[in-house]
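All protein chains but one are shown at their positions in the complex.
By letter and in written order, the chains are A and B; residue numbering begins at 1 in each of them.
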Amino acid sequence: MGMSNDSYSGGASPAPHPIELAGVSRHFGRKRVLEHVTLRVPAGCTMALLGRNGSGKTTLMRILVGLLPRHGGRVAVAGIDPAKRPHAVKQRVGYVADATELHPRWRVAHVLEMVRALRKPSWDVAEERRLLDLFGLRPRERVGRLSRGDRAKLALLLALAPRPEILLLDEPASGLDPVVRREVLGSLVEAIHDEGRTVLLSSHLMEDVERLADRVAFLAGGRIVLEGESAIVRGRARRVVVDPIGPDLGALPGQPLLRRRGKTAVLTYVEGGEDAAATLRASGRFDRVEAERMNLEDLFVDMLGEETREVAPCCA
Amino acid sequence: MNFPIDPKSTVPLSDQIAEGIRFAVATGRLAPGERLPGVRVLARDLLVNPNTVAKVYRDLEREGVLRTRPGSGAFVASRAAERCRRASHASVVSALRAAVARGVAAGLSGEEIARVAHACLEEAGVHGHVQ
Partner (left out) sequence: MLCLIRKEWREFRTVLAALFVLAPAASIALRACRIGWEKASVEESASFLIPLLFGLFVVAVAADLIAGDVRAGRMAFFAALPVRPSALWGAKVLFLAFAACAYLAWLLLVEWTVLELAGKDASMLFARLAERPALLALLATVGAACVLGSTLVDRGLSAVLIGAGWLTAVSLAVRLFDPGRFGLDRTSQEETLSWAAAGVLIPAFLLGSYLAFVRGRIHLGGGGRRLLFALTGFLAIAAPPMAGTAWALGSWWSVGPGDTDVEWRASPESVSPDGRWLLVSAHRKPVGPLGARSHLPAQFVVNLETTHLVDLARIGLVTAPDRDVWYLGTDRIRAFSGEGAWRRRGTMPQAVKYDLAARRVTATRPSTSGDWGPPGSLYGPHRVWRSRDRHVVQRGDGTLATMPAATWLPLNVHAPWGLAVVGEPTPAGPYAIFEVATQRIRRVAALPALLPPVPDGEGVAVTPQGVARLSLDGGAPAPLLDGEVLARAASPDGRILLVVLREGAHLVRADGTPPQPLRGPDGWRSPVAVVWSDDSARFLLVADGRGWTAELGTPELRPFPVPGQHRPVWFDGRRAVFEDRASNTIHVTGANGTIRQLFPAGKLPVTSPSTR
């Protein structure tokens, strides 16, 4: 009955995914920001794009919306290439940028009136009113006087009211107080539920990511280093804590990421952690071998932090 | 319907939600035949992805805890309470075991642990035979 997990597996499905990147690269001068990025977001799925500051998340979003040209690769948003038909893409996409600039003397009502006229075919006036109420925005307020939270809510409103089939959200709740974050989260939860809407979200607020994301993708060094269903990725990851350790660790099973803390080593396994722990216990080289489950924040810090080192694969 | 969920816990959210529903069914807060909130409503209340809630409902239905009627929503199954109690029983027992093991490891004697257990039971108004 209903949907099975397989629909999110991202396997070879004949229908085009609403968001597709294949081999996309982008560089600014010498700096290579994106390097052959391949990513597919299935229909109706919410994917969280995780990465350090400056890892290229915003660049990727801009390429998807058609604001930035790419240097290689193929992009399809709702089946359309944003470089060739940016107008068509923008009509189907709700985009929240990481900074929205408006004339400070305008009133909220004017902004709404203008964007409503520009997005006329799909703009839902009832939805606009509902969100205005929900967010508590006053139409006569001048944009320059809005608080940060209100401005973020306005940006979200402008993206949600036309009921787009695809949402691209670039850190929609960053820098907001917990109350506003709750409101934003609530409206996003409702927005996600709306029929088959596909969402690509980039955020640092790991709690929100845990709540919202069906799938996660980790972006580091311009590449996607890990991607999959968030429950599965999270479920498979293990931190194996071993102590005591000497200067030379010896052979380690699998391909963990390694972090040393004095006499203790923390081995992070994306998969196969339990087996590796069992192997290490059996080898008797260490007094304590503990395998802990991880949440996404742990995985983020371990995978994308500088402290961890990759360990060369060896005999398992 | 509300129960605390911790997104930061290493326990997956779907497990937490499923556990919460099972507990409610086991303790009778959700009576057999009672209608559960819709996926959208529960997602909104809990602030989680509706797909997660939908998955939980599907899993619980497969377990036999819930029964869905197309168009009407999800209802507590008739003999769900028993099943849930058994599942809860297992998780509670393992939690007790873990607590006792920690006490032993911390150096508490068997009498101290038993005394604490007694006191808790009396506070909860449950009398039982203690060895």
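As a convention for this text, contacts are C-beta pairs under 8 Å (C-beta built on N, C-alpha and C of every residue); 3 or more make two chains touch, one makes a residue touch a chain.
What you see is a predicted model; the values in this text were computed from it and never measured.
Enquirer: Going by the touch rule at the top, give the shown chains the omitted chain contacts.
Expert: Looking at the complete complex, the unshown chain comes into contact with A.
Enquirer: In the whole complex, not just what's shown, which of A:I19, A:L49, A:A97 or A:V270 touches the removed chain?
Expert: From the options A:I19, A:L49, A:A97 or A:V270, the contact with the absent chain belongs to A:A97.
Enquirer: Among A:L21, A:L60 or A:V115, which one touches the chain that has been omitted from the display?
Expert: If we include the chain that is not displayed, A:V115 is the one touching it.
Enquirer: One chain isn't shown here. Among A:L68, A:V180 or A:A277, which residue touches it?
Expert: Result: among the candidates, A:L68 touches the missing chain.
Enquirer: Residues of subunit A in contact with the chain that isn't shown?
Expert: Touch with the absent chain occurs at residues 65, 67-69, 87, 90-91, 95, 97, 99-103, 105-106, 110, 113-115, 117-119.
Quick note on the criterion: only the chains that are shown with their structure count from here on.
Enquirer: From the mean C-alpha coordinate of subunit A to that of subunit B, what's the distance rounded to whole Å?
Expert: Taking the mean C-alpha position of each chain, the two centres sit 31 Å apart.
Enquirer: Which subunit A residues qualify as touching subunit B in the complex?
Expert: 1-3, 5, 44-46, 182, 185-186, 189-190, 192-193, 206-207, 210-214, 231, 234-235, 292-295, 297-298
Enquirer: Mind pulling up the subunit B residues that touch subunit A in the complex?
Expert: By the definition above, subunit B touches subunit A via 7-14, 39-40, 43-44, 47-52, 54-55, 58, 61, 68.
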